[in-house]
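Notes follow once the structure below has been shown.
With one protein chain withheld, the remaining protein chains of the complex are depicted in position.
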Amino acid sequence: MTPQSSRHMPAEMHVEGVLAPDIRDCVAACLDCYQTCLTTAMHHCLEAGGEHTEPTHFRLMMACAEICRSAAHFMLLGSDDHARLCAECARICTACADDCERLGGMTACVDACRRCAEHCRTMAQ
Amino acid sequence: MTPQSSRHMPAEMHVEGVLAPDIRDCVAACLDCYQTCLTTAMHHCLEAGGEHTEPTHFRLMMACAEICRSAAHFMLLGSDDHARLCAECARICTACADDCERLGGMTACVDACRRCAEHCRTMAQ
Amino acid sequence: MTPQSSRHMPAEMHVEGVLAPDIRDCVAACLDCYQTCLTTAMHHCLEAGGEHTEPTHFRLMMACAEICRSAAHFMLLGSDDHARLCAECARICTACADDCERLGGMTACVDACRRCAEHCRTMAQ
Partner (left out) sequence: MTPQSSRHMPAEMHVEGVLAPDIRDCVAACLDCYQTCLTTAMHHCLEAGGEHTEPTHFRLMMACAEICRSAAHFMLLGSDDHARLCAECARICTACADDCERLGGMTACVDACRRCAEHCRTMAQ
């Protein structure tokens, strides 16, 4: 992606041109899912209690927030390994969406997870 | 913010309603600045070399990305301490904007840092 | 800390010599506190439920884990702003220790938070 011989930069950098459009969209979907999972866990789940703070569900929410945060970081770093992180992110987002659907009342989180999973699956190919 | 007695949730949560609008805008500004600083450091700066990879400048870029990532996290957590993190974030973003301006050719990064600093200063009051 | 003129490295780097001993100790205390807070929240608190998953307490545990993670990151980056992050970390660790003490049964977390607060306060001076 960045050959060594490219160490000459134009006078002005356009961030928009640095990342390919599909990568930028995937980063946006990951950061949106990260925000939604973390907010939902720390507000909706903690306030609702019961099934919502059961270890298995709550840990999955937190793991989903973390993998989304980290997959976005890999894409921003320009790491060659981002595809594998995205594959893992898609898997965890899907599991999280399924679990939120099972509990009900968490449409926003389900939607963000499904959207992120779709972007990440494309990126992983 | 969340009294114990509120442990009854409506059937459906609206994430939009969980965070106050000014907090959501500040989170967005922080995550935008995080993305711009990290991308700029890992692409523009590493590819340009010279002054752009000097320890003092490069570390400031990385510190700016980290504090933006962390200030956003605090706001999403709903932590009572987010205002202090935002104050620190505003300070580092301003230093980063100044240093990018000094080097030139990094308008996108300067703009994202200034925007984030403004949102964080408001949040810190 | 790293003047431009120092861009000549010895043949072998000794990581041990890169960070000053007091900084290394503070990083160790921060990462220990991060581990203890996160583990305690995700295992002890979620399994105990009740007061342990009340939003105010649980968010403080998560905020403490995050600021410890981030303060350590700043010290490892070699950022000039690490002292301010450490000051904030000391404050949050102390609040977290107090709240864990109030609930009882969380000695390990109280100890890790107090130790980290002490190291961070020294660093902040």
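Brief remarks follow.
Chains here go by letter, A, B and C, matching the order in which they are written, and residues are numbered from 1 within each.
The working rule: a residue touches a chain if its C-beta (ideal position, glycine included) is under 8 Å from a C-beta of that chain, and two chains touch if they have at least 3 such contacts.
All values reported here derive from a predicted model rather than from experimental measurement.
Check C:Met42, C:Ala71 or C:Cys89 against the missing chain and you find that the one touching it is C:Met42.
Seen across the whole complex, the unshown chain contacts subunit B at 42-43, 46-47, 49, 53-55, 58-59, 62. The missing chain lies against subunit A, touching residues 2, 4, 54-56, 59-60, 62-63, 66-67, 70, 73-74, 77-81, 84-85, 88, 91-92, 95.
Although one chain is not drawn, its touching partners on subunit C can still be listed: residues 2, 6-16, 18-19, 27, 31, 35-36, 38-40, 42-44, 46-49, 69, 72-73, 76-78, 104-109.
As a convention for this text, only the chains that are shown with their structure count from here on.
Note: centroid distance subunit A to subunit B, computed from Cα atoms, is 18 Å. Subunit B and subunit C have Cα centroids lying 20 Å from one another.
Centroid to centroid, with C-alpha atoms defining each point, subunit A and subunit C lie 26 Å apart.
Among the residues of subunit C, those in touch with two or more other chains are 54-55, 59, 62.
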